[in-house]
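Below is the structure I would like to discuss, written out as structure tokens.
Not every chain is included here, but those present sit where they belong.
So that you can tell them apart, the chains are marked A and B in the order they are listed, and the count of residues begins at 1 in each.
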């Protein structure tokens, strides 16, 4: 291989949007799992970039096949399924040294023994597992969990400059679509075993903590709500070491009805679309 | 006005995507309503088209204001709110002879006295009310109600031509996103009063009938399921005179695992996206 003029930096490749539906038929009361899987592999891939020599390239089509094949025997919690896949890609492929597997789970609610409708909340359960160098890092979370408080939210005392026209408010609608990701410690502090039962139970409790913190925090800023949510998850799940949150502020504007001789004591709002505030932050068990 | 060279045919104008959120504060346990309203007016509008004379044009901005102003005192069932708006636009505006008001309601589930998350099913409740010539026509429905059966669905005995390669199947996944619209008779057969209580109750029963018919119909074709759903709604709600259904067939392909030495007895599926089948039909109480 001739020396290339420039240098290949960080790179990865994989299959995105692998849509997997699995029906569990152990009894006449079927189970339903609905996942979207994304794989991304990296390793010794210089040759395909520099010269098109694909000897070290496991096709993305193969990665897709692997997802479906591995699902045959069951998937378990998405964190566990992602780890199975990530370990396989690294351990079975000489050229691959690291694998990232992301999964989103779409919720379904049972309406019959073999009938289902879309679950509530509108959100996806997510995971991201990275395996490489013998170590596994596992994150879990939710994407676009819609939440709205009709009161107990203020915004005042903020910094005012020459471009500030926003009035202070002591009662506003607070609406958001939570994307949260929490990292599990490599070593569980209480000796918990990271299996499907653990992850499912932890997810349920973390989601519950998130909802509760949103609902019962009297909010002086969306940042304060963000911290409260992160704090609540850390308190609830000792195995979590860090929570990352992205909270769009879906503005609801009180509609001016005074022009029509009507009052509007926090009743009629115009839901905004663009632009929206975006508050992002991290809450950690220990200082960095 | 000079005689124009061509003729203005059917036309309407209005405001689309009016995002209305209403908080009911009658008690500390707040109510939350979340609507998207679309208005469309028609009448004597030749002048604005031919010469730009807007004397008969009630601005779309005014239509939007009216939606918010009318929401101040409450909205009730969306069918009733749509009718209030439609009647107002026609009755108060000399140039307007007909109004169509469409509303979609986004569901929220309570998680606290003033806290909410998105409701289940992923669907919108819809209505369309047309008022003109002294008459009101009211339709109600759902949009994109996700449903999936893991079994009890066959497709066989179909017409085969030179381009047919589809194998027959006696067990498939049947998944769809139901859009249903049902028309209420102008005169309720049992003397029911078309008020908010009626519409809310009828909607709940119609949605329940839809889910039940989907879940308990052994399906030989999606058309058969469509008819069964329409039939069940008509049986359940005597005031409904016609049901229109649009059922995309969200194909789930059994993944070929035999290449990897695995069987796949209806367990692992690839959810398809494009293309999709689309089955549309109408079920009526009486013959047309």
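Brief remarks on what is shown
Operating definition for what follows: contacts are C-beta pairs under 8 Å (C-beta built on N, C-alpha and C of every residue); 3 or more make two chains touch, one makes a residue touch a chain.
This structure is a prediction, so every number in the text was calculated from the model and none was measured.
Taking the whole complex of the structure file rather than the 2 chains in place, the copy count of the single sequence reaches 4.
Throughout what follows, only the chains that are shown with their structure count from here on.
Put simply, chain A has to spin 180° for its C-alpha atoms to lie on chain B, with the angle rounded to a multiple of 5.
Partner chain A is touched in their complex by these residues of chain B: 19-25, 30, 32, 34, 65, 68-69, 71-72, 108-109, 111-112, 114-123, 145-152, 173, 211, 214-216, 252, 255, 257, 259-260, 262-273.
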